[in-house]
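Mind looking over this structure? Questions follow.
The complex appears here without one of its protein chains, the remainder shown in place.
Per-chain residue numbering starts at 1, and chain names A, B and C are given in the order in which the chains are listed.
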Amino acid sequence: MTAATTSATARATIPLTAADFKSDYKPIWCPGCGDFSVVSSFTRAFASLGLRPENTAVISGIGCSSRIPAYLTSYGFHGVHGRSLAAAAGLKLARPDLTVVVASGDGDGYSIGGNHFMHACRRNVDMTYVVMDNHVYGMTKGQPSPTTEPDWDSKLSPGGTGLRTFHPLVIALAAGANFVARGFSGDPKGTGELIAEAIKTPGFSFVEILSPCVTFRPEQREWRKAVREAPINTDDPARAARLIMTDDGFNIGILYRGHREPYYRKTDKAAKQPADLEKGFAI
Amino acid sequence: MTAATTSATARATIPLTAADFKSDYKPIWCPGCGDFSVVSSFTRAFASLGLRPENTAVISGIGCSSRIPAYLTSYGFHGVHGRSLAAAAGLKLARPDLTVVVASGDGDGYSIGGNHFMHACRRNVDMTYVVMDNHVYGMTKGQPSPTTEPDWDSKLSPGGTGLRTFHPLVIALAAGANFVARGFSGDPKGTGELIAEAIKTPGFSFVEILSPCVTFRPEQREWRKAVREAPINTDDPARAARLIMTDDGFNIGILYRGHREPYYRKTDKAAKQPADLEKGFAI
Amino acid sequence: MTDSRNGSGAAARTSISVAITGSGGAGVMTAGNMLLEAAAKAGWYGLMVRSSGPQIRGGEAAALCRFATRPVDCLDDRFDVLIAVDWENLHRFADEIPLDSASLMVGDPTQGDPPEVFAKSAARYERLGIKGMAKAIQGSWPNMVVVGVAAGLIGLPKDVLRAVVENMLKKSRAGLAPSLAAIDAGYEAGETMQAGEKLAAPAPRSESRWLITGNQAAGYGAIRGGVRFVAAYPITPATEVLEWLAPALADVGGTLVQAEDELASINMIIGASFGGVPALTATAGPGLSLMTESLGLAVAAEVPIVVIDVMRGGPSTGIPAKSEQSDVSIAVNGMHGDAPRIVVAPNSVADCLMSTQWAVHLAEATQSPAIVLSDQFFGQMRAVVDRPKDVSYQGARLTAAGNTEGYKRYSLTESGISPMAIPGTPGIAYTADGLTHNERGIPSSGAKDHAVQLAKRERKLLGHEYGDYWADVEGDGETAVVTFGSSTGPVREAIARAKADGVPVRLVSMRLLAPAQPAKLAAALAGVKRVLVVEQNHGGQLLRHLRSEFEIPGEVQSFRRPGPLPIRADEVHRQLVQWSNQ
Partner (left out) sequence: MTDSRNGSGAAARTSISVAITGSGGAGVMTAGNMLLEAAAKAGWYGLMVRSSGPQIRGGEAAALCRFATRPVDCLDDRFDVLIAVDWENLHRFADEIPLDSASLMVGDPTQGDPPEVFAKSAARYERLGIKGMAKAIQGSWPNMVVVGVAAGLIGLPKDVLRAVVENMLKKSRAGLAPSLAAIDAGYEAGETMQAGEKLAAPAPRSESRWLITGNQAAGYGAIRGGVRFVAAYPITPATEVLEWLAPALADVGGTLVQAEDELASINMIIGASFGGVPALTATAGPGLSLMTESLGLAVAAEVPIVVIDVMRGGPSTGIPAKSEQSDVSIAVNGMHGDAPRIVVAPNSVADCLMSTQWAVHLAEATQSPAIVLSDQFFGQMRAVVDRPKDVSYQGARLTAAGNTEGYKRYSLTESGISPMAIPGTPGIAYTADGLTHNERGIPSSGAKDHAVQLAKRERKLLGHEYGDYWADVEGDGETAVVTFGSSTGPVREAIARAKADGVPVRLVSMRLLAPAQPAKLAAALAGVKRVLVVEQNHGGQLLRHLRSEFEIPGEVQSFRRPGPLPIRADEVHRQLVQWSNQ
């Protein structure tokens, strides 16, 4: 659609660069928002895997983070709040030839979309789920999300919600995700590698990205100092869970990689014609 | 409403028996359904705790299991499919004086209701969640539920879904439930004690009950032989999770009990009159 | 009309209604199915409706059968015969099985007496020791005796019945020989009972026929229309659409997924259809309600999808296993914002196929969501139908070619239909969006972009040429009945009776409920003085919908009643004649 894509596809089989995956629409994000770097992690990952925009689809819900599809040159779907994983699963199951990546936020993915998250982990359709977690609802101007700290003061929850924070990685493991990683938007290269690794891994891959909201959580600029490389990379989900459960949320890297078979339907490739089905009704 | 209740309330403060909590409406369940015994576990638990029908509310969704409220003499709410936990949380938060118990099934609670399940664990409102798990959708005549074995053959999923089963207890722990237990409907006394213990424990308590569906899963009659008393009862969620993750689903008993403070709103008991709020608008 | 009403005519009858009832495990459904299949093989038409009490399993049940020489789409007003294996709780079916003095009740005196409600109908009671007869034949069952009685009563050829029974019991554990013996015993009893005339001999078969439920027909219509992806969440009475589709889709290279809930299922089909694969879900009222938000997404992002709503009693969980036509309002109006959609309602079991196929075609052609309003009556009824003709309606979506210069997904074409880029096509990748967007799909809050895109979406639907398929329009006269769906059958019978009374009445059975077709409706009703709107709900939802779109000519009356009892031809007939004679 953009100049970049057109020329890219003209070049047909020549490998694309990260820049070829970036569209020319200007993001609506606040200056300094962590999500800018995530766009670049996506484009790096796509380029590094030799994907082509026409065979790649990025599906999202609603939120600042969910705006990503239009900023890429791949196919995109910007649906309703919280349902991106379902749309993506439908797409991938109907079109197994496509590379399907889902972009979400902590509100979109863990609050309204929580059920689809659990069931996507369990269903293990071969796709990659990237959540830009800023511990806040950015788009609606600053309400607590499931990952918000219990004492964070806001207009909607004066003095804080008092609620235990949601541990997305632990839930992902408990629900059966096959690949679990955490990235930091301040490290677009490393995060790009995580996303590439996630896409390459068969089945449902989950990448949580710490992506600061500079407008409603300016203190998240400090995350840069808190993150560190993850000490673990285990294929025992119970051990991974225990370690993740006790981590402070700032370990970066691949935290779990399993060996589950991806979900697929055993369809005999059009063994019958529709008219053959009539035989069951005929008297 | 029933003769039992009326006389019971007439007796005012005399302790009630389990029978006083049983209504005289005939369950619509198939003969032999595991849920019959669960009614008796409820009534035993209520009686043993000295509850009164008027101060107790049983909330449910839709499914065979969700029919329980009308078979009890307490207040009941038989709402829509999958939303019982939300209705119950609203009731408990608005009326903290009531004892609130939720009755659900594996479809109602883990499939359509999965998001509310996770968030109820996290929110930790002081109520008890009882799920009658028969690994099938009974009410709609035999489709696989999240807890159904991957190879269980059915019309909707010929040859099985191929999906990893959902581990409700692991999810509950991962999401922060404060009390996690498993019961078996074939042991109404023991299950009644678990429910009583769950009600007594402050915060959100989760009791999963293996309750056979004799019609669509007749092989579940064999569960009687498989269940055994749980070897563990730990207050370390990570350890509990690891042990539950590796159990075979037939360990019965209290598997985890935590010490989280229940959710409550810090409301100054009507510190102001509504009219006082006008001051903020006056010019 | 050679129909001899109330069994009092001299000629052989063209329609006989038989109810078979009994408590849980009595096997009344098996009995009904055997009879229906045998009648079909013998060349008759017919149908069977299943009814049961509140018990999940093991409760009282009734197989409501009608056998006829011509195609029938509805139950008759009354039953000629009621055969009860036993009488336990059978009063619960009193409303559903109207008897009168010309009816015959057959029951086993050892199983108690007919309940008061049936007894007072003045139907003749024939006592037959059904249990004893079965007991006398080792390994047989009372329901087989009942099959025989019913077959004997209506005059079903014995050899045809035998063949059907042999075939059906092939896979069952029940012994064949004792069953056949029990049937024979029953047949003899039935044949010789004092009852009305037998069913007239069937006309020779011209076309091939099917024995099919509306839910199966809808499933097959979906596949014929091109659907290859289905995601759904089980719900009564739509589940059988899915259960039929699961293996069928696999056979034709498609996929069915059980979703975690309806929010997932509708978004899954939207995703699949975005990927270029025609996609469908089936549900009932509660599920349709949950899909409301994402139906709007399909409107805004212009993704074709089909949602079958097999209507049941509402509101809320209502009456899950019984029919009602009360989802019209939500189907035509239930989305936030201005959200034009297609709503199609089949008006016979066979039309469940045609209408679903048409809906797939319309959805694909207009890149819009289409709702198929079937209902429990059609969905779960099993009927003998003429094989629906092959039609060309097939999902055909306007797609965009690769590398189209300056491609705009939501371009403002004259028809409103814009070529859709299908993932995999190079050089025209775009982002589909549920936000208001410009022609390229980029979010916009501009008044102009909003207005033109709204107008485009409306234009797509209003401009489509729906042809004659929008309604079945029959007959003439100054009185007309406008109806839809499963009320069409009884209305058609009522109109036939009115005509026999010398009162000509037009029928307009609307298949396309939205977008409304005011011009076509006006033409169909040109010159009428009286319009009766017939529907099975409490609020008059079709009437309200019509009025909101169209000034109905002449005097207007509403005939409506909520479910679960079907609209009866007799009631409509009486109202028509009375009104027309005023």
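Note that a residue touches a chain if its C-beta (ideal position, glycine included) is under 8 Å from a C-beta of that chain, and two chains touch if they have at least 3 such contacts.
All figures in this text were calculated on a predicted structure; none of them were measured in a lab.
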| item | value |
| --- | --- |
| Options C:L290, C:I308, C:M510 or C:L576, residue touching the unrepresented chain | C:L290 |
| Touch with the omitted chain, as defined above, among C:G46, C:G314, C:P419 or C:G441 | C:G314 |
| From B:V38, B:L91 or B:A241, residue that would touch the chain that is not displayed | B:L91 |
| Hidden partner chain, residues of chain C it touches | 54, 92, 95, 263, 285-286, 288-290, 292-293, 296-297, 299-301, 309, 313-322, 324, 326-327, 329-330, 332-340, 434-436, 443, 445-448, 450-451, 454-455, 458, 537-539, 541, 544-545, 547-549, 561-565 |
| Interface with the undisplayed chain - residues on chain B | 1, 5-6, 9-10, 25, 28, 52-55, 57, 59, 69-70, 73-80, 82-84, 86-95, 97-98, 115-116, 118-119, 265-274, 276-278, 281-283 |
| Touch list for chain A against the chain that is not drawn | 28-31, 33, 62, 64, 80-82, 111-112, 114, 137-141, 143-144, 146, 155-158, 161, 215 |
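We adopt the following convention: only the chains that are shown with their structure count from here on.
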| item | value |
| --- | --- |
| Distance between chain centroids, defined by C-alpha means - chain A, chain C (Å) | 42 |
| Between chain C and chain B, distance of the C-alpha-averaged centres to the nearest whole Å | 38 |
| Centre-to-centre distance between chain B and chain A (centres being mean Cα positions), rounded to whole Å | 33 |
| Numbers and ranges of chain C residues touching at least 2 other chains | 250, 256, 260-261 |
| Chain B, residues touching no fewer than two other chains | 111-112, 114, 146 |
